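Data first, discussion second: the structure below is written as structure tokens.
All protein chains but one are shown at their positions in the complex.
Order of writing sets the chain letters: A, B and C. Residues in each chain are counted from 1.
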Amino acid sequence: MKLSIKDLLIFTLLTVTMELALIWALQIAPPDRMQGDVQRIFYFHLGSIWPGFLAFFYVMYGSARYLAGRDLHWDRKSLASGEIGLVFCTIVLTTGPIWAKPTWGVWWSWDARLTSTVVLWLIFLGYINLRHYIDDESKRPRISAILGIVGACVVPFVYMSTRLFETQHPKPVIMGDEDSGIKDPNMTIALVLAMAAFTLLYICLWRIAVTQFQARDRLDKLKTRLSLLEDEY
Amino acid sequence: MSYLVAAYSVVWVVVSIYIFTLIRRNRDLDKTVETLEARIARLESEGLDRTE
Amino acid sequence: MTLSIQFHQLTKQFGETIALWRAEEQFHPGDRISLLGHNGAGKSTLLHILATLTKPTSGTVTWHLDGEACSDVRRVRARLSFLSHEPMLYPDLTALENLQFINRLYRRGLSDSELVGLLDQVGMAIHKDRLFRTCSRGMQQRISLARALLPEPEMLLLDEPFSGLDGEGVARMKDVFTRAHTCWLMVTHHLQHGYELANRFWIMNRGRLVHSLHKSDLSYEAYLKLCQGSKMEARNS
């Protein structure tokens, strides 16, 4: 896979922001008054939710573009974006309980954000898996594009419904909610850096996955042309 | 403190799992390239016998 | 209203297998074409593409209504009828109820008596209030023929219509197909009917439209030899 300059640029930018985010999150940002150092998990827990959103809305955009122009390229892009969105969702779902245990004393609490991330995770697991069960290759992009759009449309409603549910049934006493403690400027910088680092990671992984899908498509084309040639002989 | 380390390592584990799937796909691509090359080689040898 | 179809470099691929490869032909009003070829030659694929059921991987199909090209697929579908061994009718409804549904779906506005008249044409008027699933195979095929004739299509697309029919059923089918100014494209394995009813022949072999001939310049023996030819190649591929 020849690396174009753009890839190199993004890659260096990624490593730089990753380093900065790590330094900021671990050293510079002050520990939270109530939860101590454990609160630092929060930086990239929230940091990785943002690219997850980005990924799922890109799936909608890519699927809509595919349905409009029937260009396979768009289908590959939304598939790659869906996969990486799933990766970030898994990160949120795994770091969430690790962070909830010390702060709320329980591995899992049906907190609005965690529940909606679970639903998100299931929706896009369904989107990715549906493809393996569609036998007819010409139908596969069209069908999963429709599921991609519907899935992405559900996302805002999932978040709204869990938040509406939470405002109506206020949680029993929680030790410190994540907004506890005044937002020290360093904290916000660490958060923004973490978000930027994860978004760049998303872009980097996405570009690799898309180029890989395209390579596979080119190979398939070669295969059919070859089988045509073999028919001639 | 150990939770912090655990959380960070989990992030890298998840990301590396995805990177491994990418690498595995790359290996599949290389395999198909090899099969294609084999088929082309066979075709060329077949073509040569015919033209001789 | 006349309907003609033109397709250019029509290709359909299912993954690596090529079902249809760069087919190029025209269908003019008044044509009665038999589409022949070995199993898996791509006959049904071509039929499905022309029936607006599936989109080709590449190449173009243009339908001409009264001469001018029509891109609105719905207007084309109103002028086409598809008949295959799957009757496309609801088992829990009676024959008449099924036709009433199709009548309103195609907005033909026929009265019940006209629908019964249509059933009578295929000899099924007496069974009009019988649940579709209780009808025999031959009766179902005839009711689905009535369904195909209901929208008075310009063109019938037939996918092995004679399969599973008794003598009388075949006779009914044949007199509908040979009725004045009905034109159709029929996929069939029944070489004898294929030759007898059609005035043009398309012969396919391994996804390619290899022969396109008129009945005038093709005797029955030559026709049989050609069909045998395409069948031979199928066996050793």
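Side notes on the structure shown:
By definition in this document, contacts are C-beta pairs under 8 Å (C-beta built on N, C-alpha and C of every residue); 3 or more make two chains touch, one makes a residue touch a chain.
Everything below uses one rule, namely that contacts and distances are computed from a predicted model.
Per its UniProt record, the hidden chain corresponds to "Heme exporter protein B" from the list "Hydrogenase maturation factor", "Alkylation response protein AidB-like acyl-CoA dehydrogenase", "Heme exporter protein B" or "Na(+)/H(+) antiporter subunit B". The absent chain, not drawn in this view, touches the displayed chains A, C throughout the complex. Of the listed residues C:F82, C:F162 or C:Y223, the one in contact with the hidden chain in the full complex is C:F82.
Residue positions on chain A in contact with the hidden chain: 67, 119, 122-123, 126, 130, 133-136, 139, 142-143, 145-147, 149-151, 153-154, 157-158, 160-162, 164-165, 168, in rising order. Not every partner is drawn; the one left out touches chain C at residues 48, 51-55, 74-75, 77-78, 80, 82, 84, 86-93, 97, 101-102, 104-107, 147.
Criterion: only the chains that are shown with their structure count from here on.
We define each chain's centre as the mean of its Cα atoms; on that basis chain A and chain C are separated by 49 Å.
Between the Cα centres of chain A and chain B there is a gap of 23 Å.
Within chain A, contacts with two or more other chains are made by residues 223. Here chain C touches chain A in the complex through residues 12-16, 18, 21, 54-55, 57, 206, 237, going by the rule given at the top. Across the complex, chain A meets chain C through its residues 70, 136-138, 220, 223-224, 227-228, 231.
The part of chain A that touches chain B in the complex is made up of residues 1, 37-38, 40-41, 44-45, 48, 83-84, 87, 90-91, 94-95, 98-99, 101-102, 201, 205, 208-209, 212, 215-216, 219, 222-223, 226, 229-230, 233.
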